[in-house]
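Below you'll find the structure I mean.
Only one protein chain is missing; all other protein chains are in place.
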Amino acid sequence: MKKLAAILMALMLVLSLCACSASTTDTTTTETATEPETTEATTETTEIPDISLTLWGSELTEFQDALRVMADSFIAEYADEANITIEIGAQSESTAKDTILTDISAAADVFYYADDQTGELVNAGALQPVENADAIAEANGGYEAGGVQAASVGGTLYAYPAMGGNGYFLYYNKEYVTAEQAGSWAGLLEAANAAGKQVTMQLNSGWYLYGFFKGAGFSCSLADDGASTLCDWNTTGGTDVVQAILDITADSGFINLDDAAFVTGVQEGTIIAGVNGSWNAGTIQTAWGDNYATAKLPTYTLNGTEVQMGSFDGYKLVGVNAYSENVGWAMRLAEWLTSEDNQIYLYEATNGSAVPSNVNAAASESVQSNPVVAALATQSQYASAQSLSVGGNYWTPTETLGNILANGNPDGTDLQQLLDETVAGIEAAVG
Amino acid sequence: MNKREHDGKRLFLPVRAVKDWLAGDVFVKLTPLLWGAGYIRRRQFIKGFLAILFECVVVLFSISYGFPNIAKFGTLGTVKRATVYNPATLKNEVNQYDNSFLILLFGLVGLLVLAVAVVILMRIVTEARELQQKDEQGVHINTFREDIRDLFNQKFHITLLSLPSLGIIVFTIIPLIFMILVAFTNYDQQHMAPTELFTWVGLDNFKRLFNNSLSETFGYSFGKVLGWTLVWAFFATFTCYFGGIALSLMINNKRTRVKKLWRTLFVICIAVPQFVSLLLVRNFFADTGIVNTFCSNAGITDFLKSIGLVGQYLDHIPFLTEAGWAKFMIIIINFWIGVPYLMLIATGVLMNIPTEYYESAKIDGANALQTFNRITMPFMLSVTGPYLITSFIANINNFNVIYLLTQDVYFTMDTKLAASNAKDIDLLVTWLYRLTNDYYNYKMASVIGILVFVVCAVFTLVAFNYTFRKGREGRFQ
Partner (left out) sequence: MKKSKAPVDPALIVKKRHVNPRLLTGDIIRHLILALLAAIWLVPIVWLIATSFSAYEGRNILRFFPESWTLSNYARLFSDTDSVSNFPAWFSNTFIVACFTCVISTLFVLMVAYAMSCMRFRGRRALMNTGVLLGLFPGFLTMICIYYILKELSLTDTHAGLILVYSASSGLGYLIAKGFFDTISRSMIDAAKLDGASEAEVFWKVILPLSKPIIVYTVISAFLMPWMDFIFSNIIIKSRLSGDWTVAVGLYNMLHKSSVNTYFSRFCAGGVLVSIPISVLFVIMQKFYVESVTGGSVKG
């Protein structure tokens, strides 16, 4: 009995020791915070840290190859300060947000993304504010420049402008369409009907549909909460714009196609003109050869007068993940990737698809002579930036409106009611 | 003198445990403090040691993960994440912030662990009392080896079920309870952990389901999507069912040659994985796809336009892009995928129908139709009845067909549906998936998930009652 009691007492002691040690461990789950590197700095610098970074960029082969080259040059440049390894993954810029927001801490340290995602990424806390914002802004044309505005929210710069020219303009095949016809939708449709082919634009997308309304003087803007949208499309004259669009879609020479179908149509020869962006320039140029031509967006007929279409400006930006463990190094990498020299390198490596946003790089000879850049430059006076204009709830209702118009308003809904419902959806509070 | 049984029934565990604890000797009383005490006193040393080990684990877990998060369960966190960039160290300095998601998850797990631990403790107490009584009465107490042998005999079910149950608890039950709880929070894109905090909102999300205005359209969308889900499940199940039976009857006909060849040809269609065949078919029927080219060249498109099935503004058939056509095509394509599968099952059943029935019917002078109605169908229905029910419920959740066929190509023309991110051809599950994946609206997705459960549960109950009644009436005679 005594032995038993002794054993039991011993066990109780062990148990209480267990409990004590447990309560001194961390209570809340926190991120591993700073490990002061100051101690390393004071010791002899034979001890350089190992840094590993992940980089995401477009999956296109030329792009991936170019990224690898730029990453290796970065590693070589800083070899004396750190052992850097950079892993490059393929993530299309247009869907970067989807992959990142599911789990921000598992996303890459540095990533390319399209500027329409800036607002949502900032709201989710995924973007690290740029450290030397003034220098970056200056290199890209100052705080008023489109690219810098596309990367900023509330005056703070959150990303590094990498590529401009992500807006849209008109491609046309000189074999079937003259330059004059390319100036207006009426001319384009005329050319299409004469050649028995079609011209296209993607109407069921808020990105493209915006052009019609902006050209006519309507606008969208961000509400005070920074997430919702204010929109005036359903005020006087809105129905005229809708009617003008319906007139275009009624013509058999017009077809509503999405991006991939547009390229397929060009390659198969069924499309002779279309509104699209710089990312397909290479493919289209290969398909049309010497007949390849670009221009600003055409005008459309509104109540008998010709009105120039507006558009959205588009930029591709490099963001730094705010949850990255090596934020400082990630920012250095981002700055390296978007430096003037590297932007020129990327432009050449991708055969002109990656139009630089850096002011000096964009001013170079080879860039200026690119027909895509010329078209965008002409169109840019009518363009506005997405991040300033539209919030989260803009996209789905406009997609629906565009779809209805592309199908010719099959239910015969009253146009004003259509606009009212769309605007109600756009202006609905987010969340 | 078994106080544990009252009128032949066993008492509820907590009541039993308290009674045993009160009636036990000093070691039983010591057990809640030191879980192995009862075992050790009765010389079951290994069991005692294991019990104490378990107690340590539970205590450790509760103190490090459980209690801190349970404490914050009520608010789901109050300290928002804040970072300061330190240029000297090239890293962000983060405060001790609360991650609402992890608080909810670990709080839930902590509560479950505590609940399980309490139940196990009660079991241990009652066992300790049992052992004490056995000792006093001189009944044999199992050695460890004998206990192990029991685990492979009378208690084999415990051994068998432990690992699978663990898997199910961790990967199904805990996530499920978690998501049900999320339905009562405001976890969506504006409140995404770890950057933002989310908190409880009670029944607000459910109330949104009954709102119907231009900007609050969840109620409207839910009604429409539910309607289509039920219509779709009905058509999908029954078209495939009767189609499969018809096809297998044709192939199984005595005078059909090379039966195996026919069967193999049809089976090839389902052997190709759905994500390949459906994505392929989506391209096949695209607005500018090959079928449309064929139809325009053959004049079918113009014919359909003239009879009004295709809108005047279009010069292609909107197979998968217009609501009416898309619904029709989805059912047809599902028919394409489902019939070979049903054909195989029907073949198996048909081959088992005793031939005497057919022969006696022939002697009685029945023709083909009567044979079908009186013999084949009733037999088929009685054997595959349960399958039909499970198939209907499975079709309510048939994600692949709808998602793969319409995801990037179908855009709705209903502004109210668009405002809640739904589409006319959506099932409840595809809507749920889109809300989770594309819009991070976890709270509404959870609400819909719960409602899917309710719908399926209702149908299951109705169906089982129906078959139960029918079963009693006597089977196929």
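The first chain written gets the first letter, and so on, giving A and B; residue counts start at 1 in each chain.
Everything that follows uses one rule, which is that a contact is a pair of C-beta atoms (placed from the backbone, for glycine too) under 8 Å apart; a residue touches a chain by one contact, two chains touch by 3 or more.
Treat the numbers as computed from the prediction; the structure is a model and nothing was measured.
One of A:268, A:341 or A:414 touches the chain omitted from the figure, and that residue is A:268. Across B:141, B:201 or B:279, the residue that sits in touch with the chain not pictured is B:279.
In the complete complex, the residue from B:347, B:376, B:391 or B:415 that touches the missing chain is B:347. In the full complex, the hidden chain is touched by chain B at residues 101-102, 105, 149, 152-154, 156-157, 159-161, 163-165, 167-168, 170-176, 178-179, 247, 250-251, 253, 255-257, 262, 264-277, 279-281, 283-284, 286, 288-290, 293-294, 336, 340, 344-345, 347-349, 351-352, 383, 393, 397, 399, 408, 428-429, 432-433, 436, 442, 445-446, 449, 452-453, 456-457, 460. Contact between chain A and the absent chain runs through residues 56, 58-61, 64, 87-92, 94-95, 99, 102-103, 106-108, 258-260, 263-265, 267-268, 270, 279, 283.
Quick note on the criterion: only the chains that are shown with their structure count from here on.
The geometric centre of chain A is 36 Å away from that of chain B, both derived from CA atoms. Taken together, the chain B residues at the contact with chain A in this complex read 30, 33-34, 36-37, 40-41, 52, 55-56, 59-60, 63-64, 68-69, 81, 83, 85-94, 96-99, 102, 106, 188-192, 194-196, 214-216, 286-288, 311-316, 318, 322, 408-409, 411-419, 421, 437-438, 440. For chain A in complex with chain B, the touching residues are 4, 7-8, 11-12, 14-15, 18-19, 22-23, 25-31, 33-38, 98, 101-102, 104-105, 120, 123-126, 128-129, 131, 204, 227, 249-250, 252, 255, 257-258, 261, 264-265, 270, 322-329, 392-393, 396-397, 399-404, 407-408, 410-411, 418, 420-422, 424-425, 427-431.
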